[in-house]
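Omission of a single protein chain aside, the complex is shown with its protein chains in their original locations.
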Amino acid sequence: MDSGATAWILTSSALVLLMTPGLALFYGGMVRGKNILAMLLKNYIAMGVITIVWTLIGGSLAFGHLIGGSALEISGTTILGNLDYFGLRGIDLPGTESIVGGIPNSAFMMFQLMFAIITPALIVGAVAERMKFGAWTLFIILWSIVVYVPLATAVWGGGYIGENLGALDFAGGLVVHINAGVAALVLAIMIGPRLGYGTSAIRPHSLPLTLIGAGLLWFGWFGFNAGSALAADQAAADAFMATQVAAGTAATVWLLVEKMVQGHATTLGFASGAVAGLVAITPAAGFVDPLGALVIGAVAGVVCFYALRLKAIFKFDDSLDVVAVHLVGGIIGSVLLGVLAVGDVAGGSQLVKQVIAVVITIVWTGALTAILALLIDKCIGLRVTEEEERQGLDISLHNEQGYLLTE
Amino acid sequence: MDSGATAWILTSSALVLLMTPGLALFYGGMVRGKNILAMLLKNYIAMGVITIVWTLIGGSLAFGHLIGGSALEISGTTILGNLDYFGLRGIDLPGTESIVGGIPNSAFMMFQLMFAIITPALIVGAVAERMKFGAWTLFIILWSIVVYVPLATAVWGGGYIGENLGALDFAGGLVVHINAGVAALVLAIMIGPRLGYGTSAIRPHSLPLTLIGAGLLWFGWFGFNAGSALAADQAAADAFMATQVAAGTAATVWLLVEKMVQGHATTLGFASGAVAGLVAITPAAGFVDPLGALVIGAVAGVVCFYALRLKAIFKFDDSLDVVAVHLVGGIIGSVLLGVLAVGDVAGGSQLVKQVIAVVITIVWTGALTAILALLIDKCIGLRVTEEEERQGLDISLHNEQGYLLTE
Amino acid sequence: MDSGATAWILTSSALVLLMTPGLALFYGGMVRGKNILAMLLKNYIAMGVITIVWTLIGGSLAFGHLIGGSALEISGTTILGNLDYFGLRGIDLPGTESIVGGIPNSAFMMFQLMFAIITPALIVGAVAERMKFGAWTLFIILWSIVVYVPLATAVWGGGYIGENLGALDFAGGLVVHINAGVAALVLAIMIGPRLGYGTSAIRPHSLPLTLIGAGLLWFGWFGFNAGSALAADQAAADAFMATQVAAGTAATVWLLVEKMVQGHATTLGFASGAVAGLVAITPAAGFVDPLGALVIGAVAGVVCFYALRLKAIFKFDDSLDVVAVHLVGGIIGSVLLGVLAVGDVAGGSQLVKQVIAVVITIVWTGALTAILALLIDKCIGLRVTEEEERQGLDISLHNEQGYLLTE
Amino acid sequence: MKLVLAYVNPYRVDDIVEAVKNTEISGLTVVEAQGFGRQAGHEEIYRGAEYEVDLVQKVRIEILIDDIMAPETMSMIEEVVHTGSIGDGKVLILDVEDVVRIRTGERGEDAV
Amino acid sequence: MKLVLAYVNPYRVDDIVEAVKNTEISGLTVVEAQGFGRQAGHEEIYRGAEYEVDLVQKVRIEILIDDIMAPETMSMIEEVVHTGSIGDGKVLILDVEDVVRIRTGERGEDAV
Partner (left out) sequence: MKLVLAYVNPYRVDDIVEAVKNTEISGLTVVEAQGFGRQAGHEEIYRGAEYEVDLVQKVRIEILIDDIMAPETMSMIEEVVHTGSIGDGKVLILDVEDVVRIRTGERGEDAV
């Protein structure tokens, strides 16, 4: 047991857990005041139900085969783990294998759980201000089992993408960001635009909340990326450095572009740029040097900014721009790492592998998310009524009010 | 010296410190806007005065005997430590004993200080919106010396409950939550209900604040529970896992019950459930496996929800439900651990020991808190005037206003 | 490689990064609602541009000579590092020297970067509600290269103050707080007071924001100070303890003085006192015992409180009191450590060295900041127009609104 | 029709709504306000800087009512709110020339 | 001159502003408000404690207008806002005795 590594992974797990409240605030500030609580709860609920799902079956399904015993394989390719560790019971008993040398399996499982929590939470930006709470909760439970877990196995659990194809994903470009971004795109299209979208001014009700959220996200992201080294060593420190450089660069570049194109540098622009940079560096954090990170950050700052226009062009209401930031940002990082990686992983064919991995992820998630959403829509409906949407989801769904300042 | 363990305890200490601001926001969002600052300050002040009290005498009184020298004993039972380490001076000098192998005594003392800070802060929810600031400050200073310190010695300092009785309290079910919960009950009864309690709608003024607070609490609680392993090892990772599982489960279960009983799942419900789960798992975090944690979380989610009704039944105004969440939650965890503990500590008689420990804590804290509160009430009065209460404590006590948005 | 030390430095780096959002909120709550976003962004932007500056040249200039190769020297005194590590490339390659034994150079560089970020951010309190965004951004870029980096080398990079003079600065009394405080004083004088300063009531628009910020600052400061031990050992634990004791004491003492002098203890007073204590203990955290920290905290609580009056006496509008808190607080700690240090560094002549170091810092920063500010003022102007100032900087500079609560 | 306008302390809102429910008054509208009057302002001190704060948190309550009930509505508010201390506030009556209920299109007294 | 006063649902503001832009009306002022009327209040439950919440979020829109245009302004709002459901709100007309435009010093109808 390496106590330093264990300390760092526990710390990182806590940091990644904090990202979900951070995300909730980041998103929450951007919706109208009448929907703030509904937005917060659709994020927080992931900390509830995904914890249960992961503990009962998700963790074991995704990584059970790394602890001991067999996996579901198709012609030699690992597809899914086993259910031997139902309830995460006995994962560190004598006789089990250590998934990562030096740290307890329970630490690894908790670190991974935090990723499983935030990924569906990321999606909710696309359906802000109009999705039912029950439908959302059901969706993320099913999605995390059907879409997320198999992808995690494929990339990090010795499955096709990571092992057979040999694509790289340091901290979740494929598993987290492209995955969430594609699901967001599908949901946004299927649920349709908000009432008044495109005609009336639907503006952020509290950018200070969004900025608090951005700060917590940035902070937590060090756990996300540097924690993904799964040790407290040179690799962790380098991933930390790449993360900071990409975030700072993307935020700055976004502001510059904004200033040039629109005339004003904005607070929301800084926050958006920072997150775009953090997303883009995620798959690459362990593979690039600081100048590589700077390039990835700069590209993310420009490209994600312009990607905001996609939703106007293709006429879908991805309300809080999950596609432009997470899907596009995730692709940027996953692909550029094929070009910019240094050391062992540098090499001509890596780029091709990365592109293939991105395509697989998009197809996988796109198809399954659509089916899931369709099913849920048929059974219980995805969307609130017009009346509920107008009144605001806080009162109509949760019977609460965000702010009461009379007394 | 184990640098990994030291890193983790320092990190955990910082995390637990953050819980007090987190608690302040959690509570602060639930009061009316005119009392927000008074609520924040009544929490923050604990970070001030308890730090001084603990540094000067509290730390030495509670644990001085573990560093070196003798304790106050009654017929062989350790009652209290010594004052040899006044000002926490010399606690790591050559010749002192190490309280916990591998980490400096100063790290242990700081970790413990953070517990001594948040415990009285928890109480304040019961007297929200009506207690004098000076009386509150005086109360927590005295309470921390008279009630908290001896209990900490009794449970964690080789005293009666931990050593002689053999009851277990991994991270503060007795010392922190039941202790604070009983004090809250006593104070709520003694200070009486708020003006307008039961007749007019006294609603939370900013649930987003409460949710920020809940996020920070959850985050910090990893330090609280996993830090209580006092090392960065398997036990810490397991406690981390139990914490996450119980929190997520309790929050989810609370929402389910709420939905079934009241018709709506609420944001405040999620936050309340999460905290209830965190409270309940606290005494047990190091002793149960994930399924045990899940059971504890589920029980806390249901029972604490129904325990909210106690205050209506018994007609006391425990304004922010410290009793339902901390007293009841703490009892749930402390008792259930007697049933659900795995490994060495499992065994028939443990349940009895746990119940006895709970009863001792309730009697100890109940009696002493009542005396203290009575004394302070006689000397300087516990409660603000009606006029001050109506005007709001922010202006009447602190001469400040929480929000000013005209310009 | 010491994995525990590395874990702690990565954690500390993340904690110090979080201080800048914390500071943004701390400051942001104190301005009027129409300037909240402009205040947040002037803090956050440091996380953008300083990251780029430091990565490209700052880090190498400040500490490149400690990794390998030569420094710029004047008659044997190190003045500045080299540019061999442009882009922080190759700082951990075989053949490089380790700056701090046990941790990667990249971890050290990131830890230092976070200090380089927050230092200019501290300054912005002095020019709140009236400085142009472009001018501010340009200012901090230049200031960090011209003023900050050489001072960091002089104190921590084997330069004059630390090595030749032998002055002590554990975590940034000189480099961070006095440095920022002097720059704040110069800028406040040069940019002139806000419209309506002294005549109309310019009050904090959201003290809850300020208190959230204070909480995050306190939390992050453990990384700042205890991280400055650059290891997870006794020294780190002691610095942690000193930090907590000074913060708690200063906050308490500030409230007491406030109560006696002005009649009310305030929330803003607690937050201000805590920060003053944290500032004052910064240079001394590794050198004093808890009682020494208590004295430093108490002195900071009283003296910084009275130092608020300086701006009225000398008639400059240091809007958020950077001078009273950071300049005065930094001097208190830097000087008192000459008296209160225990162990090796205790000794008569240390006080003299400390005073000389303070004077050098004040002169250095004062002169260069004035020149820089003058240059920028001539080229692009420091201050917004009266019309923009009246309208509020959020709309006039950033074309955004902080709060929109109609719907 | 008349518009009865009251400037009162915020913690009175509940009381007034409660009282209104027991009458035939069809509704009311509340607006947050800040008031300055005989009630002494206070001095707030933020970090040593003293500000004379003249504006006190108040609410402005508006009740649309037919001519006949206007005086008793005024008295009702007076009664509910009266404590005798400075800052109790004021009640005004304005004349309303026309009213329409949007939902039904009813006008005049019918729309009240 | 008249002051046309409307209590309507918050999400109507954009519609009204849009409609006003297509007329000769020179401007309007919006104030956040909370209303109580026929629209049923709802019960909110915070941690098990039930509160009858009578006040619903509304806005109060004020349009200063010359005498002739007052009725059509009233109708315009009625038209834009009408859905037929409870809570649509009310429009009132008050008489205004005098007006001055601060910028120019114009008075009366010229200042509208």
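As written, the chains take the letters A, B, C, D and E, and residue 1 is the first residue of each chain.
The working rule: contacts are C-beta pairs under 8 Å (C-beta built on N, C-alpha and C of every residue); 3 or more make two chains touch, one makes a residue touch a chain.
What you see is a predicted model, and the numbers here were worked out from it, not measured in a lab.
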item	value
Where the missing chain makes contact, among the chains that are shown	A, B, C, D, E
Selected residue (touches chain absent from view) among D:13, D:77 or D:100	D:77
Option touching the unshown chain, where E:20, E:56, E:74 or E:91 are the choices	E:20
Residues in chain D touching the chain absent from view	2, 6-8, 31-38, 54-55, 58, 60, 71, 74, 77-78, 81-95
Contacts of chain A with the absent chain, listed as residue ranges	30, 201-204, 262, 264, 266, 268-269, 272, 305, 308-309, 312, 321, 324
Touching residues (missing chain, whole complex) on chain E	1, 3, 13, 17, 20-21, 26-32, 62, 64, 94-103, 105, 111
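Here is the rule we go by: only the chains that are shown with their structure count from here on.
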item	value
Partner chains that chain C and chain E have in common	A, B, D
Topological distance between chain B and chain C, in contact steps	1
Pair exhibiting more inter-chain C-beta contacts, B-E or A-E	B-E
Inter-centroid spacing, chain D versus chain C (mean Cα positions, whole Å)	49
Intercentroid distance (Cα basis), chain D paired with chain B, Å	44
Two or more partner chains touched - positions in chain D	10-11, 13, 30, 32, 44-46
Per-residue overlap in chain B, given as positions that touch at least 2 other chains	2-5, 7-8, 11, 34, 201, 203-204, 206, 212, 216, 232, 264, 266, 268, 399-401, 403, 406
